[in-house]
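One chain of protein is taken out of this complex; the other chains stay put.
Chain naming follows the written order as A, B and C, and within any one chain the residues start at number 1.
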Amino acid sequence: MNSETTHRIAILGASGYTGAELVRLIAGHPSFEIAALSADRKAGMEMSRVFPFLRHLDLPALRRIDDVDFGSVDLIFCALPHKTSQEVIRELPSDKRIVDLSADFRLRDPDAYKLWYGNDHAAEELQAEAVYGLTEFHRDEIRTARLVAGTGCNAAAGQYALRPLIEARVVDLDEIVIDLKAAVSGAGRSLRENLLHAELSEGYHAYAAGGTHRHLGEFDQEFSRIAGREVRVQFTPHLIPANRGILVTAYVKGDPAAVFSALETAYADEPFILVTPMGELPSTRDVRGSNFCHVGVVGDRIGGRAVVVAALDNLTKGSSGQAIQNANLMLGVEETAGLMAAPVFP
Amino acid sequence: MNSETTHRIAILGASGYTGAELVRLIAGHPSFEIAALSADRKAGMEMSRVFPFLRHLDLPALRRIDDVDFGSVDLIFCALPHKTSQEVIRELPSDKRIVDLSADFRLRDPDAYKLWYGNDHAAEELQAEAVYGLTEFHRDEIRTARLVAGTGCNAAAGQYALRPLIEARVVDLDEIVIDLKAAVSGAGRSLRENLLHAELSEGYHAYAAGGTHRHLGEFDQEFSRIAGREVRVQFTPHLIPANRGILVTAYVKGDPAAVFSALETAYADEPFILVTPMGELPSTRDVRGSNFCHVGVVGDRIGGRAVVVAALDNLTKGSSGQAIQNANLMLGVEETAGLMAAPVFP
Amino acid sequence: MNSETTHRIAILGASGYTGAELVRLIAGHPSFEIAALSADRKAGMEMSRVFPFLRHLDLPALRRIDDVDFGSVDLIFCALPHKTSQEVIRELPSDKRIVDLSADFRLRDPDAYKLWYGNDHAAEELQAEAVYGLTEFHRDEIRTARLVAGTGCNAAAGQYALRPLIEARVVDLDEIVIDLKAAVSGAGRSLRENLLHAELSEGYHAYAAGGTHRHLGEFDQEFSRIAGREVRVQFTPHLIPANRGILVTAYVKGDPAAVFSALETAYADEPFILVTPMGELPSTRDVRGSNFCHVGVVGDRIGGRAVVVAALDNLTKGSSGQAIQNANLMLGVEETAGLMAAPVFP
Partner (left out) sequence: MNSETTHRIAILGASGYTGAELVRLIAGHPSFEIAALSADRKAGMEMSRVFPFLRHLDLPALRRIDDVDFGSVDLIFCALPHKTSQEVIRELPSDKRIVDLSADFRLRDPDAYKLWYGNDHAAEELQAEAVYGLTEFHRDEIRTARLVAGTGCNAAAGQYALRPLIEARVVDLDEIVIDLKAAVSGAGRSLRENLLHAELSEGYHAYAAGGTHRHLGEFDQEFSRIAGREVRVQFTPHLIPANRGILVTAYVKGDPAAVFSALETAYADEPFILVTPMGELPSTRDVRGSNFCHVGVVGDRIGGRAVVVAALDNLTKGSSGQAIQNANLMLGVEETAGLMAAPVFP
């Protein structure tokens, strides 16, 4: 609010949902100012034509990346498609700080990257340098990073449910099942039949089942790292007829009280991660449009088993809100700046 | 239409969703005729006032149960609330055949009933006599039963995914997790805040988590019976912003090929249970308004694990369609009569 | 089922929503049999891959139009895109009876066609011969027609609300306003951003406002013809976040009692058009998936004005159901055959 410095921000790939969400959030940020917006295929258009909901804002017109003047820019958000991102970031001025919202720098291991994404990485040196952007668990590295890799939205939700349990060693590492229900905006503004209202609104289904969803690469990397051994979880995402929201239902083997305690301890001082009282589970309706994540635990009737549920908004805490939280750290701004708006309900 | 005999049908509790669904289906049944409709609190009203979508039909007005003339009725559908049903059925003429859609006669064991429903059963003798109405697995008993207990809609969906696997002994009986996503009509026409469009349409959540949902009583009873030992599954239902549909995602430990083969074998001759090709999973959008259930299997990347998904319409195959399928058997009509209408998509 | 003759049907353009709806309805038709299904770009595919909800049916595979053997076909449904339809129909065997679901033969006047569709008609001679397919008002011509032009779904809904009023001269012809709310399946399976669930489900808007929607050509043609003078209505369609349904709210100047009486008289013997009691207005929820259309009237507090509301399902009564109703007449089958299924509610 009263910060002395204004930080100038560029958003590359501003014509997609995460780009628009960045603009929405920055419009309410006390010390960020949008200096440039790019969208190669819509260069020359006003942002309000692509996204009429931003009509009230005075924004720079969209331009091609090559036409962006990065000289006066303090931080760049890359909201470009996977693969495009690495090629673009490789060419950006090397003194600019970058938060990438694509999948390109989430996996550190080039082999893991190739396994999940099918191609060689075009910027392996940056891959090694990039910091994994799950803010609550990588704060110190993020503060000093030049390049932060935003997490997958599903990967974020699953990790909020499970990381403290793995760190605290309160669950069986070989018996974790993540059943995830994702709203449709996570699929982006892409035109596919199963994203049409007529097909989705009264139909829901599993996709990328059997261990083929790319966000598994992040679970593998992060869970194994903190466990100090290989951890492989079972993961089935489902597409749900709602716009925003991810609900993770994680099935774990462990003492429910210990599970709850591990979560409470881990998140006691977190401004955005709220643990619901033991036995109460969160709903996506209570985090919509916000940077909050609610996490809850219920013990099962079968002894030694628990269900952990986490809910967040895929576009905010799962993507663009997380990106701004990371940018706040990188620029020395208060971590919560621009992110404390309450969810929109109903 | 052209069958020689017309069977006269009474529906008790016709002012709820399952009652209305029975009327909808019977309107297209070749040899059923609606003789009486009851709804105590709406007695005297025309059905078309309670359900304008039935306006085109010439139906008897709603009346009190006490005012129904059962003399000329061949079969009674009871679509009454739990607990009310047992009290009403106890008093019905003992020569009438009955399909009950409530939970009252699903559990054979009085102790199990009391455990899950909290009260002593008011008609224990009928409880012992009632046949569990999951048609495909109890056909012979249903044909000759006087009283058939319609299954829980969630219980039906879960059993279609899992019974053949338990019977064929291809999965670990102690490691079954059922994550279920239910559309809202399963909650009936009851007035609760979380069923309001404003609260549900952009929010979804788990409910009755931790092993407290009453349909677990059916899983316990049926799975244990066919396994010949106690089986306890983990079960978390979720409420999804859609009107009709249940999607079961069952996590099992067993060889995926054996799992698929067990399902294919079990359902090879079933008119309503369709197994999708190995690796393809069903969606609720493809069964809406119909008596079909789609079942599919995907093997997990972790060896010896599989995901089984079943989709059905809770009001049709999960409730009123099942009831008519059972009534067909009881009355010697072709089992599929009145039930082969294609799903409504989109 | 019991009809002596089975009529063999071909559906051209079976991979769109109206094609699929034709298959759905014909699957329950007592005397129609699907002989051929075409979809040029999906030739060779099984229908169940394009539309898994039809998985239970034994259907011919999709083929190219050129590969269809029309020899044994009794009637052809053309569910092709506009403009394509006229080119295909021109080449079909001239002894085959055809129901076209596209816009190509709705307007008789070549100039009017060019005005609304922007191109010269490729089959003007057929345009002159085609019969406008609003069944209730063109029955005799339809019975003997070779080519019937299915109406626009919006045009059908508006005409059910207004034709009897114009014929009975009970409303001011220069003061008709049609405010229409259309569900999204009317836009077909086309991939457009504003049809995405994420953008539509919580947003609604007017489109083609100001008198630019092509279905106005049908209103102009039909209303002027029956009035014996030029009639021009004001018409604003809106896109609503629902899958099926059209709701017409027509504002007219005239005596409400006379308006109601004109509708009641006109539709007294119609099996599918149901007039609700004076003062009660219909809802789309009560016609979903069915061939019924509900029409109601309310008088306004301003004397001499009334609101007429009509509700129908755009894919059924507004398109494929209408097409089958017309085919029934053309083939001498009972008009209601295969079309009396109750709506699906909820």
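The criterion applied here is as follows: a residue touches a chain if its C-beta (ideal position, glycine included) is under 8 Å from a C-beta of that chain, and two chains touch if they have at least 3 such contacts.
Predicted model, so just to flag it, every value in this text is computed and none were measured.
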item: Shown chains that the omitted chain touches within the full complex; value: A, B, C
item: Residue of A:S102, A:S185, A:Q221 or A:T236 in touch with the missing chain, whole complex considered; value: A:S185
item: Selected residue (touches chain absent from view) among B:L115, B:L196 or B:A227; value: B:L196
item: Of C:S201, C:Q221 or C:S320, the residue in touch with the unshown chain; value: C:S201
item: Among B:P241, B:G296, B:G318 or B:G338, residue touching the chain not depicted; value: B:P241
item: Positions on subunit A contacted by the hidden chain, ascending; value: 1-2, 17, 20, 23-24, 27-28, 30, 51-57, 185, 201-202, 243-244, 271-272, 274, 276, 282-283, 285-290, 292, 294, 340-346
item: Where the missing chain touches subunit C, by residue; value: 177, 179, 181, 196, 198-207, 209-212, 216, 232, 234, 236, 238, 240-245, 247, 249, 251, 279, 281-286, 288, 298-302, 305, 307, 309, 311, 345-346
item: Touching residues on subunit B - with respect to the absent chain; value: 17, 183-185, 187, 189, 191-193, 195-198, 200-202, 241-243
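Convention: only the chains that are shown with their structure count from here on.
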item: Whole-Å gap between the CA centroids of subunit A and subunit C; value: 45
item: Whole-Å gap separating subunit A and subunit B, where each centre is the average of the chain's CA atoms; value: 40
item: Sequence positions of subunit B contacting 2 or more other chains; value: 201-202, 243-244, 282-283, 285-286, 288, 345-346
